[in-house]
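One protein chain is absent from this view; the other protein chains keep their places.
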Amino acid sequence: MRVLTVDDSRTILAMLHHTLTNAGFEVLQAENGQVGLDMLGREDVDVVITDINMPVMDGIEFIKQVRATGKHQSLPILILTTETSQDKRDQGRAAGGTGWIVKPFDPEKLISVINKVVH
Amino acid sequence: MSDLDEFKATYFDECSELLLELEEQFSAIQEGDRDSERLNAVFRAIHSIKGGGGAFGFDGLVKFAHSFETLLDYVRDGKVELSEDVIVLCIRSIDIVADFVGAARTGDALAASYGAVEKAQFDALARGQSAGAASTDDEPMDDFDIDFTPVAVNLERELPMASTAPATDGMTRWTIGFTPFPTLYERANDPLLLFRELGMLGTMTVTPRLKPMPKLADFDPFGVYCAWDIELVSDRASADTIREVFEFVDGDCAITIEMHEGSAPAAIALDDDDLPSFAALAEMAKAERKFIATGDADDMGAGADLSALLDDTKAEAAAPAPLHLVAEAAPAPATAANRDRSTDAPEDSASSGRPVGMQSIRVDLDKVDRVVNMVGELVITQSMLTQQMDDAIRDRYQELVRGIEVLAQTTRGLQDAVMAIRAQPVKSVFSRMPRLVRELASKTGKKIKLETIGENTEIDKTVIEQLSDPLTHMVRNSADHGIESPEKRVSRGKPEVGTVRLSAEQAGGNILIIVEDDGGGINRDRVLEIARERGVVGPDQQMTDEQIDNLIFAPGFSTASEVSDISGRGVGMDVVLSNIKKIGGSVHVRSWTGKGTRMTLRLPLTLAVLDVMLVKVAGSPYVIPLSSIVETIQNSRADFGHMPSGGKVLQVRGEYVQVVDLATRFEMTTDQAEDSRFVVLCEAEGNSKIALVVDDIIGQQQVVIKSLEENFERIDGIAGGTILGDGNVALIVDVQSLKSGTAHQTAA
């Protein structure tokens, strides 16, 4: 099972990497939406976890672009956010986000949310 | 290091970068640049600091950052005006965030009220602009108290519904109606997964409600052709836990939840033959997806099968399996094979053989240093080869010569490329200065503007690391001693606000870093007076203005009692000099009375490779940095004079220069005839010269500097070691420390 993690924070990427590899996932990393999008062009992944606030290409645009490519219409995308302001999450969902994960996350919670959206 | 410590280290690294970014962005904003991308960048930076801080439980930091972020969000949305006051508040707050981060790093506690004033200002600003939406202000931590509760997952993946045992007491029967909207599929949610999750709550029966199916040509893969009724028998489900299952599809489907009192019969409708199998539907869904995803020939085939299936409702209806989701419901997130692989290489996803795909990579400086050192050796070996080619060889082995020439070119290219890896913009040091100047200004009541020029100039990382302390001292000195009070400046006809300008530029093989101020200049009478008092200068010694200016770097000139609280902390400018010398640089100061002072740092581009003259003393090889050599003279032609102490001086172009015989100085004996030895005239700091006497001069070459301290200790008069082409170690002469009187003070 491969997870693409997209976040401009190295701390968060490192923590995701640790938690997910420990749970047996293979983890790909991208530091912004553009890099993530490029990666999806080359790599097959089972689920994407993305931050919203990122330079170059933010999470909302990233999700929109992913959904715009026919190949990834059924790819689960989880929005990683500390934003409670419902609007960010809603924007993410409107763009095509499958679900969300709230930072700071604990490892079990993270895995259980992933299991909610992937086979 | 534990995982947590490692994450923290990453986090603090990241914070340092983000704080620099904040500093930079705000200084541009302060200068009037209101590019919205700048605001986005500062928002993101604070957001990231907060996010990571939350993960480690740095509450003070998180609370402060949250208020900061909230304000920035309002500013970004135009709800709060970015006035001068707000900018000043933000800049001050960066310092506070930096202090919070610093305290978190060291584990120190800050005063509980630290940053409270600024935080209150943020909250007030935000409140003023968000009437009716004040909740964020009252409960700043609400980000982390989100109403999201993870669904309890049985990690053993024992599915209660695996058994169709009759319900026992305490069971509740639920009927759930679930009608997805197209948006549910557009967001890649999957009813199957929802059922799987629901199934973890109890024993479940799923009944589809099929709508009329279109022909394949009209079939919309994301269309909704099916809804479901679910019967759930559970001892732990509640309306809330059921709703939670559908959390991600809230708004993307219609849900009805009904509870039926009393215990329920198990496995209702298990033998209802009229229903199509769920498994068949799932297969169908998969086939559709595949078809959409690739559209290649095989999948067209699958699509065709699908159409047969769709056209023949009987085929569906005849599908025998009842609605047990057991087998499909719970694939573990990791297969056993996956786990095995991850144990083999637990930390390294790259080991899977696929690119991780970062566009940049982070490499330990140690590793780069190793490459730099080896390339240095390569450069030296190559130049050695080149030197050994005489005309006879050139004539005889033309191919070999050509090969060596190509090797020379490639080696140089490699050297440049490797050095570029280690080069970093001086920005990382420069950007620490605005805060320093702000603090100095507020402490001294002066008005000071800091200008920076050329902050993208790149220098070797090791040089940059050594630059921070000296530069801090110099900027402090300019702001503290250079710039006058506003009143004094006005009375002198100068602008009230003083300017400190920090600039960097590359000049040949050197980097020049200049700290200038438009203050009062050095008070030469006072400097000379202090220098005489402290015995730095003899009572009758005459000095030029320039020499007096440079006395501020003399060891013993400044003392703790004399320097101010801000500039000093007990160390004076002589520390600047010794730090800069340590990295092979020099410092020079010029001052104009009443107009200002300019301090110039000259630094080598790299520390790794040094051009040297190879000499011999008492049979051992020594090297002297070419940059400090003025000229060489054979002893027999040198004009020596003898001093009462028994020492010698060299007269050269009307100047008398102290002579140091390296053999004597290094307590070795030489049998070389005095007349056949050489004088190497060197220039130390501040134009002072020293004449070193050596036995023989072998030639010039490049060497890679090696540390003696790595495995041993510092040796007086020696700056380090190097390895010659023949594999022997040569010692690098520390010209500066050989100047009498400084020999035991300079650290190399």
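Observations on the structure shown:
As written, the chains take the letters A and B, and residue 1 is the first residue of each chain.
FYI, contacts are C-beta pairs under 8 Å (C-beta built on N, C-alpha and C of every residue); 3 or more make two chains touch, one makes a residue touch a chain.
Keep this in mind: contacts and distances are computed from a predicted model.
Hidden chain, UniProt protein name from the list "Universal stress protein", "YCII-related domain-containing protein", "Electron transfer flavoprotein subunit beta" or "Purine-binding chemotaxis protein CheW": "Purine-binding chemotaxis protein CheW". In the whole complex the chain that is left out makes contact with B. Shown as candidates are B:G177, B:P621 or B:G647; the residue that touches the absent chain is B:P621.
From the options B:T175, B:N373, B:S428 or B:T600, the residue with contact to the unseen chain in the full assembly is B:N373.
Screening B:S491, B:Q541, B:Q651 or B:S707 for touch with the missing chain picks out B:S707.
Of the residues in chain B, those that touch the hidden partner chain are 370, 373-374, 377, 618, 620-621, 665-668, 706-708, 710-713, 715-718, 721, 723, 727-731.
The definition used in the following text is that only the chains that are shown with their structure count from here on.
Taken together, the chain B residues at the contact with chain A in this complex read 3, 6-7, 10-11, 13-14, 40-41, 43-44, 47-48, 50-52, 54-55, 136, 142-146, 148, 150-151, 153, 155, 185-190, 192-193, 197, 222, 247-248, 251, 289, 292-294, 331-335, 338-339, 342, 346-347, 349, 352, 354-359. Interface residues of chain A facing chain B in the complex, by the touch rule stated above, are 1, 8-12, 14-15, 17-18, 21-31, 35, 38-39, 42-43, 53-55, 67, 70-71, 73-77, 82-85, 93, 96-100, 102-104, 108-109, 111-119.
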